[in-house]
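One structure, as structure tokens, below. Some questions next.
Excluded from the complex is one protein chain; the other protein chains are retained at their positions.
And then chain A:
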Amino acid sequence: MAENQEPRIGVFICHCGTNIAGSLSVEEVKDYAMTLSGVIVADEYQYMCSTPGQNKIMDAIKEHDLNGIVVAACSPRLHEPTFRTATEVGGLNKFRFEMANIRDQNSWVHMHDWDGATAKAKDQVRIAVAKAKLLEDLQPKSVPVEHAAMVVGAGVGGMQAALDLANAGIKTYLVEKDPTIGGRMSQLDKTFPTLDCSQCILTPKMVDAGRHPNIILKTYTEVENVEGYIGNFEITLRKKARGTRDPEEMLAAGIEGSGCNGCGDCAEVCPVIKPNPFEMGMAPRKAIYIYHPQVMPLQYTIDFESCVKCGLCAEICGPEKNAVDLNMVDELEKVKVGCVILATGYDLIPIEEKNEWGYKRHENVITGLEFERLICASGPTGGHLIRPSDGATPMKVGFVLCAGSRDNTGGVAKPYCSRFCCMYSLKHAHQIMEKIPGAVPYIFYMDIRSFGKMYEEFYYRIQHEGAKFIRGRVAEILEDPATKNLIVKTEDTLLGRPVSIECNMVVLAAAIQPKPDAEPIRQMFGISKSQDGWYLEAHPKLNPCGTTTAGIFLAGVCQGPKDIPDTVAQAEGAASAASIPIHQGEVQLEPYFAQCMEDLCAGCGMCVTQCPYGALALIEKDGRQVMEVTEAKCKGCGTCGGFCPGGAIRMQHFTSQQIVAQIDAFLLNPLGGEE
């Protein structure tokens, strides 16, 4: 233990190429480190994280019999694991390592202040050495991992992730809040650039997901509560009252009858008519409904908000099926899983709030998703593209790209690129030229971003097919009240002059945003979001599927705008990442547990009330009350330790002595040397 040992610290300073060495004097910091008490060796290297850099640490541990390592480099959030491994391979306990963040929190933020940055780096090293001198051997705690996973959201990303996990032999709960799986992709007509029918490639996947023996499909179900940690998440699901039961549920509930077989007799007699959200409100559905014929599971759902409980559906369903239950209520269920993948998808922004384009004011201005339904053979018009005002076939169709994307004007507009709108607008242009002889698409664009494999080639193809491209952000769309035609006003920035083009119909490539329920889900699972509300990955480049909460992974657009191939690829990545701890069967947790120093504990129990995890309890010991920690529940936040009035709680790796030593090192001893 450190207390009984003379500190023998090695300090290693990284140049990070010129990232650090270009903004402060590494040499000066190294010389300064040697003046600090307890420092036996100080060294510097161009890239400490490289193999030769790590070797320097390992060699120095042996050569100088070190018992503490300080690396001054980037952020511990990036390379603490790297250097801990080097420390361990070098023969020391890996928790005898401390990092000074002289890049992300120094050289990069003080690039033009050489002296200031150098002085700060010296302080950072001194602070790190002060902690390193008090570090001690710790043993990571192994916890078993539940051999099951959960995927939240059953769009194409969620389904792919669930199928991959299931095929890897892992029991997987696929949770979807809608009555069917399939997500946004099932609303699309064709997919770019191959132009294959979206349903044709998606529905087999839906069937696979629905039938897979390892997938437990939970449709019309929401996440209600999350407890636990990697390996041992305990998740409460709310199975919303669906109003019907499938055959399995009938058996389980011991109710006579064969259950819902999707015959649809009920919907025929239902008197309540509501817009179908799947058809973007352009087709009706009944209060008892399915979105479309390919839904999985093929089971009717009652929208109890609009149901008038007339009972006609139950009557026609009859005693043989007996599937309808108008008095059904929500049910809660708890499941245990080792890892979770979030794939909650996206919504279009409320584009009507961008007044200038007149969506919802001008009848013939529609969104890209509405276009998908209108051009789809199984859509509300049977695939006949007609304009909403009069059912006429539009011969001139304007496509407004970046409708709210790459737009810093605030409100509903989004500063980012929504990434797939260029490509689907090109596809839409192709589709109208293909379906309507003589029709002309006008594409109003700022840039065309055809970034994927065979995408640029697709762009050329649409150009050659005769689409008209006008570069400029559309300023305004006016409606001719007599014809309901639309006058699109913009500047052609290539010609440098204003243009206005009369179109029969306009399609807005609206920006996308996270779903409204992304926020409560994020908070329940304890992950961060980026500025725009998309779920935040653990590292944008090196860990794009992971989050900072161990055991929670991301797939698809919930992490940021993506097209189908990227979504599927990330889903496969997330499934692979999630399956690793599950197959290993156990994970190691950082042992930052609270410990009770019983001789100091007065048994007041204040800490017990502070702990958010119920990890602390008072027990009777030698005739008095003392606190006891249940390590399996303790997550190491230290809230108890920050509160204990007697200073009786010791937070491993973040002890009060270590923290005070850091404070003292900065404030009391600016010149180094003996303390």
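Simple rule for what comes next: a residue touches a chain if its C-beta (ideal position, glycine included) is under 8 Å from a C-beta of that chain, and two chains touch if they have at least 3 such contacts; residues count from 1.
Methods note: contacts and distances are computed from a predicted model.
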The complex's invisible chain, by UniProt name, from "Thiolase domain-containing protein", "Hydrogenase iron-sulfur subunit", "RsmB/NOP family class I SAM-dependent RNA methyltransferase" or "Glutamyl-tRNA(Gln) amidotransferase subunit A": "Hydrogenase iron-sulfur subunit"
Full-complex contact with the absent chain, from A:Gln46, A:Thr85 or A:Gln105: A:Gln105
Options A:Asn55, A:Asn167, A:Ser258 or A:Gln610, residue touching the unrepresented chain: A:Gln610
Identified contact with the non-displayed chain, of A:Gly53, A:Gly90 or A:Gly641: A:Gly641
Selected residue (touches chain absent from view) among A:Ala42, A:Ala287, A:Cys313 or A:Met651: A:Met651
Chain A residues touching the omitted chain (full complex): 75-78, 101, 103-106, 108-113, 115-117, 119-120, 123-124, 127, 523, 526, 528-531, 536, 548-549, 592, 610, 612-613, 635-639, 641-643, 647, 651, 654, 656, 659-660, 662-664, 666-668
